[in-house]
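One structure follows; several queries about it will come next.
Missing here is one protein chain; the remaining ones are kept as they sit in the complex.
The block that comes next holds chain A.
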Amino acid sequence: MSIVTVQLGQCGNQIGFEVFDALFSDSHCPQGLCSKRENEAYQASCKERFFSEEENGVPIARAVLVDMEPKVINQTLSKAAHSGRWKYGQHSCFCQKQGSGNNWAYGYSVHGPRHEDSIMNLIQKEVEKCDSLNGFFIIMSMAGGTGSGLGAFVTQNLQDQYSSPLKMNQIIWPYGTGEVIVQNYNSILTLSHLYRSSDALLVHENDAVHKICAKLMNIKQISFRDINQVLAHQLGSVFQPTYSGEGSFHYRRNPLGDLMENLVPHPEFKMLGVRNIPQMSENSLAYSTFTWAGLLKHLRQMLISNAKMEEGIDWQVRPPLSRLPTLGKMSLNKEFHFNTSIANLVILRGKDVHSAELGAFKDPALYTSWLEPVHAFSVWKTQRAFSKYEKSAALVSNSQFLVKPLDMIVGKAWNMFASKAYIHQYTKFGIEEEDFLDSFTLLEQVIASYCNLGF
């Protein structure tokens, strides 16, 4: 089954390119550590999911590129075409002349309705190229105007127009210290709207990925390209084909469905985080070896201590001994160490993957009480290695990972809202104070729900 990707705004398009590039490079990587037949099955599955075929053999990404101004899309198209290995469809983009001005209201209320038909038609065309559609992958940032506002509008439309394919929104959280001054407003408006219309929100924080580039990849002068490549690596390790129940040569046909089934048991809890281990520069890779036991130990500790990467993990954090409610009200100001999960999915790829032991992840203490660990935890093992890493492990987690960042964004937005700063820029295009209040209410609800998982 195929996934159609919708890339929105500068961020969405820049990342989208790196994602397709990473998927393509990995599927054509000679060091798969498996048999030729296995490799071919993997490649075919990857291709069916993400690429369609063109006459002269150059695969075309199953993607729709949308932006309200032309510079980024032009760059993205030419980068792909220049590589000579894969490209975007000639007619797969929708572009206007003037951007959304970092204004969520403009993206949602002006660009959205104005270009609804054109954009949805473009998506429909891409859908028709698929033999069978698994779902949509929507890549967008929260901080700007197009990705965030138009992204929310498009996701809503997808919900109305396509009832069974699933929608996963890949959202980029901006750096805490401003990229855009009104980023907190744009973020809360985006999140509250997506919560109602998306099936799952897969979140990446710029701050976290930046640290990975600095500490693990040892990059001195970090560019957005570096950040996007790390992100693409993380996404690739989750979305490249994995074995289905039948094992070798048979790859999962319903990746999005399986992911949602495992990770989103309740619509109130949709926020997913990704962790990937190991991550290092290609130079260091040649000199490193890992054991599954070592990798999984680190990954588990990253999960329970809410570490963003495998360096600087707090090993003091332990699961609580009992499930009795603690005295006093749970508040985020208190030192908040232990990360309670609703559900976790671990994806292992590489050598000797069948020998990996994951009992530690099934400990009931890791999970909230309303799901049995057997339902809360799943693992997908695939022998074919990913992107030259002899062994790699990815964790997709529906847990309290994002409570603190979400709480911070809501707090800052609330603070600004109280002074009414910048509100006139939104009311100009039909987003009223009430819409803001609705968003705040919904998100406070989400924060409270996630906070109470520990009880």
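Here, a residue touches a chain if its C-beta (ideal position, glycine included) is under 8 Å from a C-beta of that chain, and two chains touch if they have at least 3 such contacts; residues count from 1.
Methods note: contacts and distances are computed from a predicted model.
Choosing from "Tubulin epsilon chain", "Kv channel-interacting protein 1 isoform X4", "GPI-anchor transamidase" or "NADH:ubiquinone reductase (H(+)-translocating)", the protein name stored in UniProt for the chain missing from the display reads "Tubulin epsilon chain". Set against the missing chain, the residues A:Glu38, A:Glu69 or A:Glu390 yield one that touches it, A:Glu69. Here one chain is not drawn; of A:Cys93, A:Ile227 or A:Met309, the residue touching it is A:Ile227.
The chain not shown here is touched by just one of A:Gln98, A:Ser118 or A:Gln161, and that residue is A:Gln98.
Only one of A:Leu23, A:Leu158 or A:Val410 touches the absent chain when the whole complex is considered: A:Val410. The missing chain lies against chain A, touching residues 10, 14, 69-72, 75, 97-99, 101-103, 145, 175-182, 210, 213-214, 219-225, 227, 410-412, 414-416, 418-422, 424-425, 437, 440-441, 444-445, 448-449, 452.
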